[in-house]
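Only one protein chain is missing; all other protein chains are in place.
Coming up: subunit A.
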Amino acid sequence: SIQHVYGAQHPPFDPLLHGSFTKPGSKPPTTPVKLKKVSTFQEFESNTSDAWDLGDDDDELLAIAAENLNTEVVMETAHKVIQNHSKLQEQHKFQEEHLKEEHVQEERLQEENRVESAELTSIVCSDNRLVKSVSEGHTSSPSDNASENSSMQRSQSLPQTSTPPLVSGTADYSTSVTPALTEREASRLDKFKQLLAGPNTNLEELRKLSWSGIPKRVRPIAWKLLSGYLPANVDRRESTLQRKRKEYFAFVEQYYDSRNDENHQDTYRQIHIDIPRMSPEVLRLQPKVTEIFERILFIWAIRHPASGYVQGMNDLVTPFFVVFICEYIEEEEMENFDVSTLPEEVLQNIEADSYWCMSKLLDGIQDNYTFAQPGIQKKVKMLEELVSRIDEQVHRHLDQHEVKYLQFAFRWMNNLLMREVPLRCTIRLWDTYQ
């Protein structure tokens, strides 16, 4: 049977969740559908890998889902979920407009900063999935102690044991098992290309299309547009790139030498010891890559003194860097690629683009990293609220065992789930954050 996961916007149809959606407050039904125990992320991933190359619009997805499940209930639930999410998104947009005025934002060029609202919604939705796996684990093993015991170990060994190369794999959109694009993929790529061609790219359209995944070939440009780094107008793009890249290297010129000054050395030291301690997925942490990451993070940190550098930000550079470098490398080469063989100018462009796109992302979530990390505390509270509403049993169980949400969900929010899922899934997920 097929298990459907529709990216961040559409949580999987889970009989348990469904049960509590239709009858709020009532106990989840003693499950009529057998739940498979999902013991590792890899298993979960392989069960749901079909989700990554699925289609175009909600109705089509719902139709496919309906074949396997009771049509009426599914449609009802799904529509409800989608409605709720769009409502939520509106709310956040509204709140954000107000917050924006208070925020110290250096980049006011963008017409709208959707990063936060999209990000919040995505967290809410993707947590549905995480909540689901927790509840499955619970039903299948009465005691959680064993999994508590190994959770830390598992989370740390995950990136190392995942064998598939970086961004590639069957899951990635544009690179299915067959080297040639399928008809469907080709038509999607065409749709993107048309949108991107201009003269003015409709960002709303682009965002909508991106929900179900951005083809790899157009991902760099799509991300740059959606993040607000590049203007919608085609004719202005090249000049913007030139200007912003120049601007970034002017920062480097101006600030980077101060990294060993007394007032900056702590920041630099922290970045310097964290980069080698990152997930080894990233191009084997070649010296060249380390240098680039250090510069990006240091410049960002001293230009944003309210938060400065916080551990976890280093992870957030990775998706941008990897996506942008993929413009220049065949992905088969990725795993053993020596970055220093790329022309210096290309590397500089990638560095500057990564810096600006990461800045755009962080601008929207800066309160995650300011003193006392209010953004994270707020999101963890939201998660708690959400779980208590959709899966009371899990909520009660955690409570009984005195497990605080902050204990396990802090990192999810702080690193945008990057420590919990493989990099290529993060990249796919970020198609929907932008």
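Definition applied: a contact is a pair of C-beta atoms (placed from the backbone, for glycine too) under 8 Å apart; a residue touches a chain by one contact, two chains touch by 3 or more; residues count from 1.
Keep in mind that, in the parts below, contacts and distances are computed from a predicted model.
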Among "RAB44 protein", "NADH-ubiquinone oxidoreductase chain 2", "Presenilin" or "Dynactin subunit 6", the UniProt name of the subunit that does not appear here: "RAB44 protein"
Contacting the left-out chain in the complete assembly, out of A:T201, A:Q270 or A:S354: A:Q270
Residue among A:Q311, A:Q348 or A:Q366 that touches the chain left out of view: A:Q311
Touch with the omitted chain, as defined above, among A:V234, A:M278 or A:M382: A:M278
Listed residues A:Q83, A:Q194 or A:Q407, member touching the removed chain: A:Q407
Sites on subunit A contacted by the missing partner chain, in the whole complex: 141-143, 145-146, 148-149, 151-153, 155-156, 159-160, 270, 273-274, 277-280, 307-308, 310-312, 369, 371-373, 376, 406-408, 410-411, 414-415, 419
